[in-house]
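Every protein chain except one is present and positioned as in the full complex.
Residue numbering begins at 1 within each chain, and the chains themselves are lettered A, B and C in the order written.
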Amino acid sequence: MEKNIMVSNGQNESTTQGWEPRIIAFFCNWCTYTAADLAGVSRLRYAPNARIIRVMCSGRIDPQFILDAFAKGADGVLVGGCHPGDCHYMEGNYKALRRMQLLKRMLKDMGIEAKRFRLEWISASEGERVKTVMNEMTESLRALGPLGLPKKFEEWDREIGILEEEVLGKEEAVHA
Amino acid sequence: MHGNGDNGSIRIGFYICHCGHNIGSVVDVHAVAEYVKTLHGVVLSQEYKYMCSDPGQELIQKDIQEQSLNRIIVASCSPLLHEHTFRSAVEKGGLNPYFFQMVNIRENVSWVHTDMQAATQKAKDLSRAAVQRVFHHKALETKHVKIHPDVLIVGGGIAGIHAALTLANAGKKVYLVEKDPTIGGHMAMFDKTFPTLDCAACILTPKMSQVKNHPNITLWTYSEVVKVEGYVGSYTIGVRRKPRYVNEALCVGCMDCIDKCIYKEGKTPDEFNAGLNKRKPIYIPFPQATPQLVVIDPKTCIEFKSGHCKKTCVDACDRKAIDFKQKEEIKEISVGTIILATGYQIFDAKRIPFYGYGKYPNVYTSLEVERLVNASGPTGGELILRDGQHPKTVGIIHCVGSRDKNTNRWCSRTCCMYSLKLAHLLKEHTDAEVYNFYIDIRAAGKSYEEFYDKLLDENVHFVRGRVAEVTDWAVRPSEEGKLIIRAEDTLIGVVRRVPVDMVVLAVGMEPQADAQDIRRLFNISCSTEGFFLERHPKLAPVDTFTDGIFIAGACQGPKDIPDSVAQAGAAAAQALTLIDTGEIELEPNTVFVVQEECSGCRTCLTMCPYNAISRDEVKQKAIINEALCKGCGTCVAACPSGALKQNLFEDEMIFSEIDGLLTMEQEACC
Amino acid sequence: MKYLYFPGCSLRSTGRAYEESLLAVLKALEIPIEELDDWNCCGATSYASIDETDAFALAARNLALAELQSPDETVNLIAPCSACFLVLMKTERYLEDYPDVSKKINTTLDKVGLHYHGRVDVRHPLDVFVNDYGLENIAKRVKHPLKGLKVASYYGCQVVRPFKTFDHSHYPVTMDRLVQALGGEPVDWPLKTRCCGGSLTGTIQEAGLRLNRLLLKEAEKRGADIMLTCCPLCQHNLECYQQRINRIYEEEIDLPIAFFTQLMGVALGLSEKELGMQRLFKKPSLSHITHPKGAVVNAW
Partner (left out) sequence: MPEKPKVALYWCASCGGCEESVVDLAEGILDVVAAVDIVLWPVAMDFKKKDVEAMADDSILVSLINGAVRTSEQEEMAKLLRKKSKLVIAYGSCAHLGGIPGLANQFQREEILKYVYEDSPSTVNPGNVRPELKVGTNGATVTLPSFFHTVRALNQVIDVDYYIPGCPPTPQLLKQALETLLSGTLPEHGAVLAPDIALCDECPKKETKPSDLKFAEFKRPHWTQIDPDVCLLAQGIICMGPATRSGCGGQCISGNMPCTGCFGPTSHAKDQGAKILSALASQIEAKDEKEIDKTLTTIPDPVGTFYRYALPTSLLRKKVF
């Protein structure tokens, strides 16, 4: 029982079988999403693990989206915007940068590995970059293993309503 | 209108496109369609060969009416390509176009993945996300903005000139801004043009003076755009007019002042003659310069450097046109559309040291040779080399700074043809032996190949091989004092050493040095190699990703004169379309405030670069000026209490996408 | 940061003067180096032509050792001999660019308890002197400017090709700039990177000699007083076969061939002994430089 309740680091065998990282990518319409299209037009091949959500500007990306993605089961989140100084809306990417810098610190404090969240500036012409980033991130997540928050939530909640006996048994174990 | 069926039911129609084999060969389209059928709210889910085709679109319209669908999803290519197409189809079907959602399973899936299972899974996920998203879609009004009828054209080369005249003749007011003292661009420097061999000046100068005299064209040379504000339909442009130190209104271009300059000889390399001769500090770029105005170059003028010049020029001018006090001025204009025709720069041959440019005097760039053979050039058209000789043998090296990983990878498209032209002219001027060293001869153009044949008949030599080096290292007596071109003749498979008197480097075309700054200023994109990026390589070659800004000529990529002119016409036509429509549709993706949810905390006020958000000081709440809002949504993400919403990108829509993408059956991960 | 030093076999045999002068100069410039422990043959060009993978493994061992020996994030490994420089760098790049190769090589290395992680940066002394230490700093320490000395810099085929490294692959200038900084006069000659015949002088001698002759004659024709090399084999070929070339082709070539580090040393005021000058067959006459007053002592 203890094992199940103790939160695993996500590496436990049951989850890693045939497991593939799941990435949610938020791309800005003008640079990074266009770059992804370019990657397509250029028939660059990259890992199929990311799912792109298009927003008009990286400035639209609300930290809630990123946390929600993790909470719903993403193993990694990728945010793509125009290079600093190149924002289609002048400053949106700077606002994004500021938020993401703070968010990174918070994620760290919440025990989510730095490699699971990535902010990338990719201009409309950098299709190659999209490919590289997608592959790199997929690889580093594969190395990290699943984050699997939904699974963890279940595990955490399993302790609700377990029978007193089990708790006692466990408690003794702790002391022995 | 919520646009939902009776009792508010959501009725989704889902269409997935094979796009021929583009999607069908990688994504199991049928499986996806079947899967989507099982999703909540989906009334109809079907596959089709080409959704963007008329039958495809009619399909949607039919189903909307017959099955009273109120949400439409098409899984096909990128929304950047066909979103508009399908939205209008939906509208024709009698449904508000914004109940439509597009799923990109081509650029984002089938074109970038090979594993069918993974690709199909990804397509399913993206589709599921869209299905969940459309539940939150709302009916929206398309916004329209008026188009200011005036046009700004940046760059006075042949492309800019042609675009300006086309628009002006159509009765539109045009501002033509050129950074140099005269218009004409590179074409004005050329001697003859391929393949027709008519002289560049003869066909260009008339157009130049037309520009000068056209009532609808305001020509600002020696000027630069320094500010671009606003958006399609109403741009505010700031133009810096650099001081010529010569009063434009008074100067008639008689050039007396130039003769009287205390400099008897020129001291500065003459830009127009590619630096082959020297000009004075006070000069006119070239005889047919337009406008016919004198310029003073403060960098070299004694008066500006020391302040103790006799100012003989001032006395020479009976119209008192010379004005050392002249200051730069900033003009502000309003236009609705912009055409960028900023051209190109030639490849710097010094970057390939082993071709000896700048080291051996008799190595020239093609542009220098244009001036050298030109009647109005530094030598009056006589072919005298830097060391005073008349060349008996000339070698032309193709693809200098083109098709080369070490410099530029692209083909500059014009070099083959102008090299042939130069070969012809050189023979004409000197009857020297002319050798062309080429990788391939690219004579793809109307009567280009024929021109190539003609040159073959003129006994110009063609050596197929990339030149290894140009050297003065003589190994045979016959090579002493000559330049030796070493290249493998790949047709006979031997390395040849060809001694010549003159080497011509057919330099390639590059993006302007300031292309990146221009790009930022006008808020458009550049492609990898640095040329301006068109909206679509085939379907929107002169549009950019910024509405109302078009590109023409070599700033978009290497081009010869005919192509540049054609593109300039196209750009002008695009601008005309906007102007004559009078208004343009804008994405209604603007932001709105839910008044009763806004606490008036002012966070959003600091977010908007367009000052679209202000504060109602009575109600103490934020208000959005829709006209100014560009729809980036930065303020929405910043609103700490969720009181701001962005049309088409409301939080619920994005959360439901995230949810749709991730709430997958665990086992079927990617 | 300190540099690791990979001598290679030549610098302990035919190229001893190179090692002696290199170490002397590094010492004079106070550039800290440390010899790579337990280094082995780089495999040169010959091994790769027999079995490339084995050759990679052989060279990779040195790279792995370098990582063991240095804590630096990027390990700067100096390889003075052109062949070593090229082979080590080539190996490093292959391991970087081709995962399958590096996997194979590393499984081999693992057997002897080694592993290469890709931290090594193979450097040429020219690169280190000019780009790390800096020409200004070198110029500052020059005691005897090589006034009026016309120098033909010869790079040979391996240091700048096939990989783009610290200089232009067709027209390198690093050594010329160095010579300038030392107060000498670089002669412009177009044969800087042309083949010296390599091992041909030992195998198909006629071909080898012909190639050397071209280089030597052109250098003399361009008025060079001395030719500098950065490769033991080039130096050997160009110096040792001059008499034979003169005999066979009826030439009168008489051109001293030195290692660039030797001339550096002279300018920095080091003694001929320290610079291994005595090992040269043709001693350049530099007394006017080392003893500008024209003092009696004949430097050599």
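Operating definition for what follows: contacts are C-beta pairs under 8 Å (C-beta built on N, C-alpha and C of every residue); 3 or more make two chains touch, one makes a residue touch a chain.
If you're wondering where the values come from, they're calculated on a predicted model, not measured in any experiment.
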Which shown chains does the chain we cannot see touch? A, B
Answer key for A:Ala50, A:Val79 or A:Ile112 versus the chain not shown reads A:Ile112
Selected from B:Glu265, B:Asp318, B:Asp457 or B:Glu596 as touching the chain missing from the view: B:Glu596
Contacting the left-out chain: of A:Ile23, A:Ala36, A:Ala50 or A:Leu103, that is A:Leu103
From A:Arg45, A:His83 or A:Lys152, residue that would touch the chain that is not displayed: A:Lys152
Which residues does subunit A use to touch the chain missing from this display? 5-7, 9-10, 62-64, 66-68, 70-71, 84, 94-95, 97-99, 101-103, 105-106, 109-112, 147, 149, 152-153, 156-157, 159-161, 164, 167-168, 170-172, 174-175
Can you list, in ascending order, the subunit B residues touching the missing chain? 594, 596-603, 605-607, 615, 620, 634, 637-643, 651, 655
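Criterion: only the chains that are shown with their structure count from here on.
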For subunit A and subunit C, let me know how many angstrom lie between their CA-based centres, rounded off. 50
When the centre of a chain is set as the mean of its C-alpha atoms, what distance in Å lies between subunit A and subunit B? 37
Subunit B to subunit C: how many Å between their CA centres? 48
Which positions in subunit B are in touch with at least two other chains? none
Quick one: in the complex, what on subunit A touches subunit B? 18-22, 24, 29-31, 33-34, 36-37, 39-41, 43-46, 48-49, 51-57, 59-65, 68-69, 72-74, 85-86, 88-92, 95, 99, 123-126, 131
In their shared complex, subunit A is touched by residues of subunit B numbered 78-81, 104, 106-109, 111-115, 118-119, 121-122, 125-126, 129, 520, 523, 525-528, 533, 537, 545-546, 589, 607, 609, 630-634, 636-638, 646, 649, 651, 654-655, 657-659, 661-663, 669-670
For the subunit B and subunit C complex, residues of the former touching the latter: 353-354, 359, 406, 469, 471-473, 475
